[in-house]
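Each remark here refers to the structure printed beneath this line.
A protein chain is absent from this complex, but the other protein chains hold their places.
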Amino acid sequence: MDFTLSEDQISLMSALEKTLARFGDDYWAECDITGSYPDAFVTAMAEGGWLGIALPSDVGGSGLGVTEAAMMMQAVAARGGMTAASSIHMNIFGPKSLFVFGTAEQRQRWLPDIIAGKTRMCFAVTEPDTGLDTTRLKTRAVRDDDRYIVNGQKVFISTAQSADKIMLIARTSDRDDANPAAGLSLFFTDFDRSRIEVREIEKMGRRAVDTNQLFIDDLEIPVEDLVGEEGKGFKCLLHSLNPERILIAAEAIGIGKDALRRATEYARERVVFERPIGQNQAIQHPLADGWARLAAARLMMLNAASLYDVGQSCGVEANAAKYLAADVGQDICRQAVATHGGMGYAREFHVERLFREIMIPYLAPVSQQLVLCYIAEQALGLPKSY
Amino acid sequence: MDFTLSEDQISLMSALEKTLARFGDDYWAECDITGSYPDAFVTAMAEGGWLGIALPSDVGGSGLGVTEAAMMMQAVAARGGMTAASSIHMNIFGPKSLFVFGTAEQRQRWLPDIIAGKTRMCFAVTEPDTGLDTTRLKTRAVRDDDRYIVNGQKVFISTAQSADKIMLIARTSDRDDANPAAGLSLFFTDFDRSRIEVREIEKMGRRAVDTNQLFIDDLEIPVEDLVGEEGKGFKCLLHSLNPERILIAAEAIGIGKDALRRATEYARERVVFERPIGQNQAIQHPLADGWARLAAARLMMLNAASLYDVGQSCGVEANAAKYLAADVGQDICRQAVATHGGMGYAREFHVERLFREIMIPYLAPVSQQLVLCYIAEQALGLPKSY
Amino acid sequence: MDFTLSEDQISLMSALEKTLARFGDDYWAECDITGSYPDAFVTAMAEGGWLGIALPSDVGGSGLGVTEAAMMMQAVAARGGMTAASSIHMNIFGPKSLFVFGTAEQRQRWLPDIIAGKTRMCFAVTEPDTGLDTTRLKTRAVRDDDRYIVNGQKVFISTAQSADKIMLIARTSDRDDANPAAGLSLFFTDFDRSRIEVREIEKMGRRAVDTNQLFIDDLEIPVEDLVGEEGKGFKCLLHSLNPERILIAAEAIGIGKDALRRATEYARERVVFERPIGQNQAIQHPLADGWARLAAARLMMLNAASLYDVGQSCGVEANAAKYLAADVGQDICRQAVATHGGMGYAREFHVERLFREIMIPYLAPVSQQLVLCYIAEQALGLPKSY
Partner (left out) sequence: MDFTLSEDQISLMSALEKTLARFGDDYWAECDITGSYPDAFVTAMAEGGWLGIALPSDVGGSGLGVTEAAMMMQAVAARGGMTAASSIHMNIFGPKSLFVFGTAEQRQRWLPDIIAGKTRMCFAVTEPDTGLDTTRLKTRAVRDDDRYIVNGQKVFISTAQSADKIMLIARTSDRDDANPAAGLSLFFTDFDRSRIEVREIEKMGRRAVDTNQLFIDDLEIPVEDLVGEEGKGFKCLLHSLNPERILIAAEAIGIGKDALRRATEYARERVVFERPIGQNQAIQHPLADGWARLAAARLMMLNAASLYDVGQSCGVEANAAKYLAADVGQDICRQAVATHGGMGYAREFHVERLFREIMIPYLAPVSQQLVLCYIAEQALGLPKSY
């Protein structure tokens, strides 16, 4: 057993900090207030080669694992919250399916531009009325000669305002109860705004990275943009579920650590009744509890990443990491607000922004409740409850 | 013992609902998004006579107690959250000191206009570096013939953008450690914008009702605007602390009930995996827990109000009510967001607004931690911890 | 609204305290260690007339309500925990059905002796495999001329070691899915040990008041011991469900208050690092939180009792009171142990006894989870989850 970072990992994180340090609190607060996309940040990350961290070197990536990608996303979120994380999140874990299931030609056609930040992609899975049961989605792709014609709706699609590519899952044949996952197909194609109407969902936080409802009307997709085999798209999708949970856990931990740092500094410096407020156990104990739980959630997250990278199953570990990370993240962000007293409510202290943003990993990509269902079934062998 | 509302109280609430029903979700969401003050609402409440609910009839009030005022504020917050509540909160509990300690002339000069909504007042106590120890405030009022000249700073002052009167506490003589509360004086005077600079504090929620920092520079207050005796302002202030906590508790309960209602309705109607999500214990049990705790917090709040109205001491009860109400309010608002899943994060479902607004009674006018200190000392006889 | 006790209620409680004061900590600890029934206490309560507090005066009771009975049980539990409470609990709420549904002859035959403490009764409803669905119980009573012959099993039956009467519910006709509650009958009869085998269940706490499994083998019950109509026993049972929850809530509150008192006293007196440990917020804040939640749970409990006494429905209130009381009771008992440090684990400080005993209202007569189901369905209109 060895819980320490390798020297390479330490250098990597140190190099990353240099890029991150260029974007301070004011930058992220400005993005949040104006709702403007963090273009400069994404460009800097692309230039630094960070977007290809987990993609192989033959397409221009760094060839590292989900472990390093997760460490990177933790550091990114610790600086710029979910605004920073979500602006590149999809570019980190999304292309994985393209690499694993795409043809050699597709990989070369798509991945270098993604890594270079020239292509911005969005990921369109969720639909308004299918809940989490992806097999029930209704968007249809009908083959017509050398293209597919797609119609349907998608919801909670991030970065669709500015994406030029869309990764899309749709039904290419009717649902069969005996094998409900069959008949779904995965596409990666141009985001044709003449055929996809994008309506932004106004939301509580992370305004700079848009979330949208998509109305797809006769979108044409050339057959060469089908990823993997027709009808086997669900398998491609599944491949990226655990990395997604691991990254989101890392992001929640990053935000939690940032909130903890801010609260601790304020508690050390703010003097009330002639002593720093951090001398009060009511102030310091919740922060200490947060420290311990964040440290434990981080180990869970790294454990899941580590299992994934050596090809072992990591479903319960990845889900548990997201659960624990979001749970302590939410608590510590609220506590950071409370530590600042009335000033915690003011935008200028940034913790209110984290308090709003931490709700994203709390709610998505799967609810805390569904994680518990998953653990109960998979780790404890208890019956399905719904 | 009798826990039921009187017939008069039932009629009162029923009449109030008619006024409140004129301002729907869209109205409050619009206020929140644009940050515009809820003028129409305040006017309607003034026209209905509601602003004078707890003031005596000889100055145009309804002559009712804090009990009825608290019931009213619960109902107001259950419709329009803290945006609605804070827009009139000060007008409900602030003038109490004017009535109790003001001269007959002052009462007639000031109170009818407040009740009629013609006067909008703000309440300026808190200062940047005094923490909660009001006796340490530094704003000075120096007597100069028939007026006082005031200099200093105030922070967290609500509605100062539009107020035309300011209730202000300032030192009129030096602090004496032997009797630190002496030497503070209370004033109620015109809000002279040529002498008071107002800087708004941008904040997480309740944007429509401004919170501000005040920089007071040679403000002149005529002696006839001194309330009570010079040097005895602290006593006037204390008089309103418990009503303030009772009202804020009522407001937290109102928001909690509204969040619970919205979550429950969504849980009944939203179908996932072919059944309403409210059939899941993971969804319904936190709501049921919220129901029970809200009901208990409401009884605590009414108990405190009831003690206040018969002139008994109600400090621990009022503080405990604020603590319990804010605690369950915060939990149930987060749960309401979680119940809506990703949609909980969208502005259009309103629960995210409540989630941001409930943090106000959680943080103010006193932190949850200081309430626990107060209860520990006053109810349990434990030593002061700070 | 009026939250204060009447003068009569105050005198009553004051008289009760005189009886209770005769049985100190040593008495209850001794009962717990030796497992011997608190005979002297029960006798003293009977002599004081307390067993008939909620029964009408024409059978020798005091004619008071569930409100007063609950106040009494809170005070009893605050002195002697569940050992004291359970030794008389059944005598307080059990005979209610006898009074309401019994004939005039039965009332006179049974109730005076119960009130006088001459009759000790146990209450046999629960069966090993029916869970909480009483309509599924399997114990059969077959009419044979002027008697019923009963066979079956019961579980969790308190005081069966020493009871001389048993209140028993059994099927007198087959279960009909269309009307599952029909066909159950209630009996009150001699505890015939030649036909009922009693096996004690060894348990974590409250050893002095036995809990048992009953094996009933051809028990003969004369027809005159049938209570109410044959086949309508479920209705009789239902009548006592809410009072039972109210009393158990009162008992949990009594234990909670006792644990809080002990912890507070220890925190005031125990000096570590040269100051009372109660000066630490980590010690005092959980106790203050307990104070507030106990006060709120008490109001909920009294509210439910008050509704019951005026004949209004009180199901959700009674269940919510048991839920809140058991919840805070459990927390405060654990906190009382923690406040005592290592000494909390020692028997001589009594808090470990309360920590074991509070689990009874936490687990029974209905689990916290089933209370939440009940509230979700009845108060929130959410669908049944199981």
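Letters A, B and C mark the chains as written, and numbering starts fresh at 1 in each.
Everything below uses one rule, namely that contacts are C-beta pairs under 8 Å (C-beta built on N, C-alpha and C of every residue); 3 or more make two chains touch, one makes a residue touch a chain.
These numbers come from a predicted model, not from an experiment.
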Missing chain: touched chains present in the view: A, B, C
Touch with the omitted chain, as defined above, among C:Tyr266, C:Trp291 or C:Tyr362: C:Tyr362
Listed residues C:Asp26, C:Asp133 or C:Asp174, member touching the removed chain: C:Asp133
Among A:Arg293, A:Arg334 or A:His350, the residue in touch with the chain that has been omitted: A:Arg293
Interface residues of chain B (partner: the chain not displayed): 280-282, 285
Chain not shown, touching residues in chain A: 1-6, 67, 260, 264, 267-268, 275-276, 278-281, 284-285, 287-289, 291-293, 295-297, 299-300, 302-303, 306-307, 316-317, 320, 323-324, 369, 371-376, 379-386
Chain C, residues in touch with the chain not shown (by the definition above): 33, 126, 131-133, 155-156, 201-205, 211, 272-273, 275, 279-283, 330, 334, 337-338, 341-342, 344-348, 352, 355-356, 359-360, 362-364, 367-369, 372-373, 385-386
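By our rule, only the chains that are shown with their structure count from here on.
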For chain B paired with chain C, centre-to-centre distance based on mean C-alpha positions, whole Å: 42
CA centroid of chain A to CA centroid of chain C, Å: 52
Shared-contact residues (touching 2 or more other chains) in chain A: 280-282
